[in-house]
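Note that this complex is displayed minus one protein chain, with the remaining chains in position.
And now, chain A:
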Amino acid sequence: MFNAFWHILRKDLLGAFRQKSDILNPICFFIIVVTLFPLGIGNDPVLLARIAPGVIWVAALLASLLSFERLFKDDFIDGSLEQMMIAPHPLSWLVCAKISAHWLLTGLPILCVSPLLAVFLSLEVKVFYVLFLTLLIGTPILSLIGGIGVALTVGLRKSSVLLSLVMLPFSIPVLIFSTMAIDAASFGQSYIGLLALLGAMLVAAITLAPFAIAASLRVSVS
């Protein structure tokens, strides 16, 4: 069973590295959006530091929305999704591998470039530290929730609008609590409670989303 998990993860990562545009597209979008803000609103460090957490988070959210199409769509088109659904393993477990691969290809690059962008937006180190933590906890939640949306819409032809519509309301709480935690940190208040709430959301998403994704896939592929 762990072997199957590992092989799906490996297949997805290998496929993505062969087709580099798939990895580069969301992360380039993320970097471009964040770098355009200082150019658009001027280089006042106080203002930039004030809006930086919101900008980075909104850009991360949009970048992950952009990448969801890839999660099941290609597999649906070439038939490997069908084959995964008739594999002798629990579908919810195999789905976890797909989501992990998706996070490694979209969430992790965002985490990696975030220090650079924080410097760019003149964020203080202690605020950046919290921003990094919220991204670390928040991006997997986005991947898991997005997985449900993609699974529901994978059988439809023009699904991207519907996907954003399904996805956005569920991702807004993540955005709100993350930016609240970062704000609290920048005012020197305690942010642990808000991080704990985010962590609770992550735990709930990890435990429930794979089952929801598996059930949605069974519905939309039939």
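What we mean here is this: a contact is a pair of C-beta atoms (placed from the backbone, for glycine too) under 8 Å apart; a residue touches a chain by one contact, two chains touch by 3 or more; residues count from 1.
One rule holds in what follows: contacts and distances are computed from a predicted model.
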Identity of the absent chain, which is to be given by its UniProt protein name, from "Multisubunit sodium/proton antiporter, MrpA subunit", "ABC transporter ATP-binding protein", "Transport permease protein" or "Cytochrome c biogenesis heme-transporting ATPase CcmA": "Cytochrome c biogenesis heme-transporting ATPase CcmA"
Residue of A:65, A:84 or A:127 touching the missing chain in the full complex: A:84
Absent-chain contact - pick from A:19, A:190 or A:207: A:19
Residues in chain A touching the chain absent from view: 3-4, 7-8, 11, 14-15, 18-19, 77-80, 82-90, 221-222
